[in-house]
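Here is the structure we will look at, set down as structure tokens.
Only one protein chain is missing; all other protein chains are in place.
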Amino acid sequence: MKEEQKMSKPILATTSLAGCFGCHMSILDIDERILQLIELVEFNKSPINDIKTFTKAVDIGIIEGGCCNSENVEILKYFRKNCKILISIGECAIMGGLPALRNGIPIEECIHEAYIGGPTVQLNKNHILPNDDELPMLLDRVYPCHEIVKIDYFLPGCPPQADLIWNALVALITGDPMKLPYEVIKFD
Amino acid sequence: MSNLVKFKIDGTECMAEKGSYIVDAALENGIYIPTLCNMPGVKPKGACRVCSVRINGRLMTSCTTPVSDGMEIESNSADILDLRKAIIELMFVSGNHFCPSCEKSGNCELQALGYRYKMMVPRFLYDFPVRKVDASSPKIIKDQNRCIQCKRCIKTIKDEQGRSLFAFHKRGHDLEVILDQDLGKKITEELADLAMKNCPVGSIIKKEKGFEQAIGRRMYDHQPIGIEDK
Partner (left out) sequence: MENTITNIIEKYNNDPLRLMDILIDIQENFGFIGNDAVKEIALALNMSEVDVEQTITFYHFLSTEPRGKYAIYLNNSVVSIMYGQKTIKATFEKEVGISFGQVTADGSIGLFDTACIGMNDQEPAAIINNHVFTKLTPYRVREIVKSMRQGKDMDELINESYGDGKNHLPSLKSMVSSNIRRKGMVLSDNYVYGSVTKLMLPNLSPEAVIQEIKTSHIRGRGGAGFPTGLKWEFCRRAKGDNHFVICNADEGEPGTFKDRVILTEKPELVFEGMVLAGYAIGSDEGILYLRYEYRYMKEYLEDVISTMLKNNLLGSNIAGIDGFNFDIRIQFGAGAYVCGEESALLESLEGKRGEPRDKPPFPVEKGYLNQPTIINNVETFATAVRIVENGGEWFTQFGTEDSTGTKILSISGDCLFPGVYEVNWGFNVNDMLDMVGAYDVQAVQVGGPSGTLIGPDEFHRTLGYSDLSTGGSMIIFGMQRNLLQDVVLNFMEFFIDESCGSCSTCRNMPHVLKNKLEKIINGKGVKGDLADLKEWSKVLNASRCGLGQTAANPIISSLKNFRHLYENLLQRDKEFDQGFDLITSVQRSCKYVKRVPKFHPIE
């Protein structure tokens, strides 16, 4: 990441698509360094500050989760349009993660299991399948983010270790080479 | 002394017993060449290709090629390191390797090589193949999603009559390693343990076992696979 220019108070945005918010927890897991982070960057659209739409051009967009429905895809494209750099964080963004366990099962079967056939389905006596126009539409499978838009960097882990996220952000912001000790790269 | 041969790996003078395979000879000289399908004491098969090195301009697997006197081996050049990384990435995208939910995570050799080669994301797209899980044996589960077709179980897991419990099935892109339905039902406790141990990934899992060690205490949590490069 050393080739990136040093940024002046960069603007950061984050989102969680088909993820569990575990990666966001890991962002918060940088402990007291969060105070430093606030000094280093300005947060824009993010669940952390609850800003819902981009209010200015963003330098770094952090994506948690892959894409399992049309809304995920639209938000991801929205991020790509508004962020100079996009980072996929966590296994779900990188390879679909646990939601992608459904990728070997036809989508029809998944929906049937969830709303009609599954053992926990108790109340849906009329076998109604959610089909309101306002609901996101399910994709045929779960897609890693980089199959949909260009992603610049990848931080693996489930969740990625706080140190990995911190090291990456610091490297990106300062332009210094990223520290990658053995322990920080993990796929679980 | 006449039993020793001299050879070079990336210019470093090495010595080893005549006829030993490059991968073992390298290790004796403190040089690590990664492997997945290779197992000490078992006739090598050169299936995974991860241990590829270049000799006289040709790529050879170091687990199947014996050292010879004066041999010059290229192992850690940039393009070979990238080739190995590409092969590892290819294995990740060709199966369904969901590390977060895998019993073998932390002790998995494929994952460990991913760590060692700093795989942040495979360069190839994930294939998400549809694969089966065979849980018919009372003692083990054979999960095809995680299999890398390394042949280690085929070569090492045999009954007292010498019959293989595992074998290849089909060929090419459809190749699987399957468990004999009959012998799988009769598998002994010891053989089941060995099968899980010999599987470099989480494709053979002992039933009612797994997630035995806490995160942080597993084989590759802190220590990379293999030995430190000199």
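By letter and in written order, the chains are A and B; residue numbering begins at 1 in each of them.
Note that in this section contacts are C-beta pairs under 8 Å (C-beta built on N, C-alpha and C of every residue); 3 or more make two chains touch, one makes a residue touch a chain.
All figures in this text were calculated on a predicted structure; none of them were measured in a lab.
When you scan A:C23, A:C92, A:V149 or A:I173 for touch with the missing chain, the hit is A:V149. The chain not shown here is touched by just one of B:D174, B:E190, B:E208 or B:E228, and that residue is B:D174. Screening A:L98, A:L139 or A:M178 for touch with the missing chain picks out A:L139. Listed by residue number, the positions of subunit A touching the unshown chain are 70-71, 73-75, 77-78, 106-108, 111, 129-133, 137-141, 143, 146-150.
With the whole complex as reference, residues 44-50, 52, 59, 61, 64-66, 83, 86-87, 90-91, 93-94, 123-125, 127, 148-149, 151, 159, 161-175, 178-183 of subunit B touch the missing chain.
We adopt the following convention: only the chains that are shown with their structure count from here on.
With centres set at the average Cα position, the gap from subunit A to subunit B is 32 Å. Those residues of subunit B that touch subunit A in the shared complex are 92, 96, 98-102, 105-106, 111, 114-115, 118-121, 125-126, 128-131, 145, 215, 221-224.
For subunit A in complex with subunit B, the touching residues are 88, 91, 94-98, 100-101, 103-104, 141, 144, 146-147, 151, 153-156, 158, 180, 182-183, 185-188.
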